[in-house]
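Below is one structure, written out as structure tokens, with a few remarks after it.
Note that this complex is displayed minus one protein chain, with the remaining chains in position.
Chain lettering (A, B and C) follows the sequence in which the chains are written, and residue indices restart at 1 in each chain.
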Amino acid sequence: MQLEQQLREQLRGKDILLMTHIVLGYPSFEVNREVIKQMVESGVDCIEMQIPFSEPMADGPVILKANQDSLAMGTRVDECFSFAAEITRQHNIPFLFMTYYNIIFKYGEEKFFEHAQECGITGLIVPDLPPEMGTSFLALAKSYQIAPILIFTPTSTDKRMRELEKYGNGFIYCVARRGVTGKKSSLDQEFNAYLQRCKNSTKLPLAVGFGIQSKEDIERLKGKADMAVIGSRTIQLVEAEGAEAVGQFIASLR
Amino acid sequence: MQLEQQLREQLRGKDILLMTHIVLGYPSFEVNREVIKQMVESGVDCIEMQIPFSEPMADGPVILKANQDSLAMGTRVDECFSFAAEITRQHNIPFLFMTYYNIIFKYGEEKFFEHAQECGITGLIVPDLPPEMGTSFLALAKSYQIAPILIFTPTSTDKRMRELEKYGNGFIYCVARRGVTGKKSSLDQEFNAYLQRCKNSTKLPLAVGFGIQSKEDIERLKGKADMAVIGSRTIQLVEAEGAEAVGQFIASLR
Amino acid sequence: MDHNGFFGNWGGAYIPEVLHQTFQELKEEYRKSRRDPAFWQEYISLMSTYSCRPTPLTYAENLTHHFGGAKIYIKREDLNHTGAHKANNVMGQGLLVKRMGKTRVIAETGAGQHGMATATMAAKFGLECTIYMGEEDVLRQRPNVFWMEKMGATVIPVKDGSRTLKDAINQAFRDWVTNVDNTHYVFGTACGPAPFPEMVSWFQSVIGNEAAEQIMKYHGKMPSHIYACVGGGSNAMGIFQRFLGEQGVELIGVEAGGHGADSGAHAIRLSSPDATPGVAQGYKTMFLQNDDGQMKHTHSVAAGLDYVGVSPILSDLWDKNQVRFESATDTEVMQALDLTMKKEGIIPALESSHAFAGAFKEVGQLAKDDAIIINQSGRGDKDIFTIAHAFEDPSWKEFIIDRAREYSK
Partner (left out) sequence: MDHNGFFGNWGGAYIPEVLHQTFQELKEEYRKSRRDPAFWQEYISLMSTYSCRPTPLTYAENLTHHFGGAKIYIKREDLNHTGAHKANNVMGQGLLVKRMGKTRVIAETGAGQHGMATATMAAKFGLECTIYMGEEDVLRQRPNVFWMEKMGATVIPVKDGSRTLKDAINQAFRDWVTNVDNTHYVFGTACGPAPFPEMVSWFQSVIGNEAAEQIMKYHGKMPSHIYACVGGGSNAMGIFQRFLGEQGVELIGVEAGGHGADSGAHAIRLSSPDATPGVAQGYKTMFLQNDDGQMKHTHSVAAGLDYVGVSPILSDLWDKNQVRFESATDTEVMQALDLTMKKEGIIPALESSHAFAGAFKEVGQLAKDDAIIINQSGRGDKDIFTIAHAFEDPSWKEFIIDRAREYSK
């Protein structure tokens, strides 16, 4: 409830919210720090921080490489927690963890939630954990008041959406298309129909992600979604032009 | 009968006869001519001239190579006949053709015998023609008065020897051991027993071949065989020391 | 399998939401087919006209005398079309694909055997086909890549991670979530999200069913031991299932010992303390991972065993002490291969040679009137580049150098 309320408050006076994605430890925690600062200052409303995993099966080449490079430089899960604690103290927007289930499972589910809560994390995105596999996870999410972000996809039937929504909290993550992160999505008529179906299936705020890359994309989502998610694009930007370029890019999206 | 009589005549006054082997066209007909001359002058009693064949399955490496090289230089069957005609006119010892059956078959059996007779050839050694396969061959041999030389081997049973002898003429070629031409044979006790079996099986003169290489070998055969056959040894000698060396070598054997 | 795809504590289906619907359809088709005797009949008839089923059970007389213990029988999956048990699984899934009306298949491959089998099936069934193969494995198993391409498949070398089997699996999933509508992912072993572990084991069960009948016919009673190598676990499950619960039959899975259990360079999940429970590649099992849950690099001379996870069904049987797990090192495996070639004129795949090595360690102590079965999951002549290399055969090296000289001109 915490996360949903916070987002709804932020939505007052804004057409649409912006969520961005960073991969922790890539290219370094240093750079993460700077990027987040710029994002927050440029008006990002929510940030998902990915704890890297060696097998990121739902990620495309950009984020996949970021995961691997981060791990190759020695990033540990505990460091991700410390970093989160630091960041959430500094910035007053919601921060989420995005990671694969094994990171949580191996850490110990309850311990993970406990630490996440201590670190000020308000939501969790776990792309390989459908609710059927997450009974204890969902129960813990409830007791630790951390929103489990469920995912709608273009292949989800209405029935499936209604089922997912029962477990969801904070917001629903609508992936814009089939596939992995990174490639551009065409936000066409078919997409609009799909988004309408999503809307009909939940009362939670709707975030749209996967391939959202430009002001134009975001304009198209206004009125149809509550939050736009920028993923791979900022990672590429940092790779190409450095952390400094992020602020300007984010500002240009609004 | 011609050949047998001639050999028996030559045997008068000699302990043992010598037969030598040359491969026609190897290293050239020129050299063949010189080698034969030296052989005859040094007292060789009989010469088998091999018409080369591309598949000399019963020959060892020395004669095999001689066959191949002769063919590679273009030796033709008709040249072998012309050469034989020339040589038999010049020298007054028996000359035989040795070759594989395909040469005869392809030439035409009757035509082959006719030409062989015209060229003064008195015997034929065909190592891949057992009498069962040679019905017409044996009949032609009889009518053209050319001796078909049959072969006894250490694996021949007494029964088989008696059978072979029925078809044989001129002499019997006892191969000294299992195997192909060229390698040294040990003329031991077992060999003596075998030679005795050969003797018991035929009234024809006995020639012993395969691996006879030295005066010592020939000494051992005296009294047991009628003729010793020198094969690969002279070919190697010509290769190593030239045609001139042959006369001295032959002389040294006696 | 419970309704969530678990076997005891293991298994499940940890899949991206975009695959939910396609898994529903797959499970439904699988359930229907499994209930339909005509399906199994069609499957058996396909396997006996296109592949060589039933595969023989060979009595290894010379090896038996050599070790002087129990009688050694070899189940000859190497005689399958394409040279390994992988054909059983692939042809079965091919029939399902036809029923589901999909037009494209994808697969991961380690040794190349599963890729070969899938490319073969795709050619036969007229399906489009893409094979993901770790770059390192592409290098190890080039001939298989050549044949896959010749059969019309596209082979994509995977350059991420450790560039082996697990990375090829991730990449195949990435393809699948993108092309889910027309594409079926032909999973190659008894791992991955449910229903794959059970479904693959079902298709492979033909091995054990035949073996049971054959051993009764030749030996008159059940075997005392059955040995199978364990990569993902499909050939092991294939032969084990029929004998589970048979009195007096011990089932032994042989894992890849690599440079040794203590070396860190191996792929031993169940018979060493190096693996811990985890969730990856869509399922929960014992994984070789670090304390953070990051997967470790593995090593085996056999590409097909060089994998971080293991069938959840085997983890369950291990939990329940119904299957014993052992390992064999690269060196032991090469020795077992050498002996088997010389004594029986049979060339097991490097993967299968693990089962032989495992059996050879024990068979001498077993009673002479008992029999054991070794599952020969595949043939080794595909592995010429690895095997000739591992034996350091000098004339092989010379031959390759000569060939290269010709190609470099």
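One rule holds for everything that comes next: contacts are C-beta pairs under 8 Å (C-beta built on N, C-alpha and C of every residue); 3 or more make two chains touch, one makes a residue touch a chain.
Please read all numbers here as calculations on a predicted model, not as lab measurements.
So there's a chain missing from this view; which of the remaining chains does it actually touch?
It touches the following shown chains in the full complex: B, C.
Which is it among B:L3, B:I16, B:L64 or B:V208 that touches the chain not included here?
Spelled out, the listed residue whose C-beta touches the missing chain is B:L64.
Among B:Y26, B:Y107 or B:F249, which one touches the chain that has been omitted from the display?
B:Y107
One chain is left out of this view; which of B:K111, B:R162, B:R178 or B:K222 touches it in the full complex?
B:R178
Contacts of subunit B with the missing chain: which residues?
Counting only subunit B, the missing chain is touched by 53-60, 64-65, 68, 71, 76-77, 100-103, 105-107, 127-130, 132-133, 150-157, 160, 164, 175, 178-180.
Contact with the hidden chain only, please: which subunit C residues?
Touch set of subunit C with respect to the missing chain: 48-52, 55-59, 62, 76, 79-83, 119-124, 126, 139, 142-143, 145-147, 149-152, 218, 338, 341-347, 381-382, 384-385, 388, 391, 393, 395-397, 399-405, 407-408.
Just so it is clear, only the chains that are shown with their structure count from here on.
Nearest whole angstrom, what separates the Cα centre of subunit B from the Cα centre of subunit C?
Each chain reduced to its C-alpha mean, subunit B and subunit C end up 65 Å apart.
With centres defined as the mean C-alpha position, give me the subunit A-subunit C separation in Å.
Between these chains, centre-to-centre, one finds 37 Å.
So, what's the distance in Å between the C-alpha centres of subunit B and subunit A?
Their C-alpha centroids are separated by 97 Å.
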